[in-house]
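Missing here: one protein chain of the complex. Every other protein chain is in place.
Per-chain numbering from 1; labels A and B assigned in written order.
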């Protein structure tokens, strides 16, 4: 699909116009759409039940978004390069269990060390993915589908059916999961830092722009002298490390860890990115959008029960939203391309 | 596929080598996987207690059925360079609809054809988004994966429908005349052979291969590539729906979560069978061998009390190895060839 389908619209020539402006406009329209949807959803839900905008409720939503958003940021970085990382759910499970076991064995471990270990485990998983993709010549979908099974298997093997309960985790770590600074949960602050750093690097720095170049046209990127291999390696390692970070936060937030933690997350994460305007064919999309996508999915999940809509509708709505998001993008892009073409011909 | 990687051996490599060599590598992988499957079957029959007898063969066939059936259209779809991740959700939704219609008092003979039509419609929705709107199938079918599974829950909630007629449930799990030949065997063989012929010995099949090898070239050659893809998505929907019906009958249980997660197992089997995720390359015998290989390995390891975890790791490892091994072999061969060349000089 992809390469071919993407070309299909492009082969009707739009050469002179800088395509980035069209893409940017679509993205802006997209972000605006999500924000609008969020505002409407929150307003309607709050009207039905004012408690939806109470401090506790907002904190819960922010906490749930934080973990999904961190994963979505990592996923975006990989998808931009025209790859995908389906192993994130399993990496989360494995690293959460790693952090949990460390804390269980040595309750005095500083929080930073536990998080560091989880990120290290995640980065190692990401490195394995990257090496297989880069040096093994195996497509990312195949590699990460394979490691989705392998990392999960390792987690089950390691856990051997054990669960790490809240009473086996040190109190300061659980406290860290619920701690707040000026009323904002620490986990949310961590996610915000990750988001801002990733957003700036992708938007302003050479390393970030290279990723877009690689995803837009791999061959051209090579010719332009970009070290494609190193950048790809970095993208997968970062995605792994962020999944590891999400694992550590998961352990702190939920207080109970078993080998199944994060099962099936990969689809939520890809969904968040796609809803947020990240194009699965690479080269386009921002982490800001992905984070907005994560927020929207979380708010929907929290709003449905409050609106007394049967929880069974939830998944169907998420699915419909993904289809709506990608179709809108396609329609907007086509229309903008047509507009630009007209403007160009008038100008001549 | 959307997720191709700008690596030298992946996309770029596919365009470069002479067709003959590519055919060679393909044939060797297919031969490898078939040989491996035979090897596993023989070793397991000889060394694993209870693997080789007729009773186990029936279980094995029942376990294989869903993945094998869905893998048939999936092979064709991946061959065109697309993917359908919604198959397990179509299976679940069909089962849920079947259950609620049965509870509603409709005759099972009416329900089953209706379910197949439903499958065709669900597949057509996928096909519409991919071919008419031109969206990447990975994104579309992740969306419908969630949508269809969600609708299954809407239809059936957390209820389970269990009282399907014994004549039907018994037929699915039973053997011909109570002997050793499962009732499902013949229809399955017919389906495999039909898909095999369609892919490897008809103009339609060549059209699929050509579409996957180069969509643009295929269109210039006058092939209606979009129409081919659309039909394949519909076909995938129908087969997934049929599998949903069989699933509900086999377990006498229609639930919204029937077959959840099966899509990854199917894709894994198709890729292990040597089908290229970029399309244009692959064969049905390889895929069938891969399905049998995975299932019999699983069956044998279970009989030996090997844990589930090991199975998961083996599945993932085989999947990666299926693409990695030929690449590594090719690189080694190339290196030794160039070494020979330089020595000769």
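Just so it is clear, a contact is a pair of C-beta atoms (placed from the backbone, for glycine too) under 8 Å apart; a residue touches a chain by one contact, two chains touch by 3 or more.
To be clear about the criterion, contacts and distances are computed from a predicted model.
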Identity of the absent chain, which is to be given by its UniProt protein name, from "Succinate dehydrogenase/fumarate reductase iron-sulfur subunit", "Membrane protein", "tRNA 2-thiouridine synthesizing protein D" or "Rhamnose transport system substrate-binding protein": "Rhamnose transport system substrate-binding protein"
Sole contact to the chain not displayed, among B:106, B:132, B:176 or B:337: B:106
Sole residue of A:122, A:255, A:282 or A:319 that reaches the chain not shown, by the stated touch rule: A:255
Touching residue (missing chain; options A:31, A:57 or A:217): A:57
Candidate in contact with the missing chain, chosen from B:169, B:276 or B:296: B:169
Hidden partner chain, touching residue among B:190, B:217 or B:339: B:190
Contact footprint on chain B, counting only the chain that is left out: 49-51, 53, 55-56, 59, 63, 102-103, 105-110, 112-113, 116, 157-160, 162-163, 165-171, 173, 187, 190-191, 194-195, 198, 202-208, 222-224, 227-228, 231-232, 234-235, 238-239, 242, 245, 247, 251-253, 255, 257-260, 299, 302-303, 305, 308-309
In chain A, positions touching the absent partner: 49, 51-52, 54-57, 60, 64, 156, 159, 161-163, 165-167, 174, 177-178, 254-256, 258-260, 263, 301-302, 305-306, 308, 311
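In this section, only the chains that are shown with their structure count from here on.
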Complex contacts: residues of chain B adjacent to chain A: 1-13, 81-83, 129-130, 133-140, 142-151, 153-154, 157-158, 215-216, 256, 261, 264, 267-268, 271, 277-278, 307-313, 315-317, 319-320, 323-324, 327-328
List of chain A residues in touch with chain B within their complex: 1-9, 81-84, 132-134, 136-143, 145-150, 152-154, 156-157, 214, 218-219, 221-222, 228, 232, 264, 267, 270-271, 274, 280-282, 310, 312-323, 326-327, 330
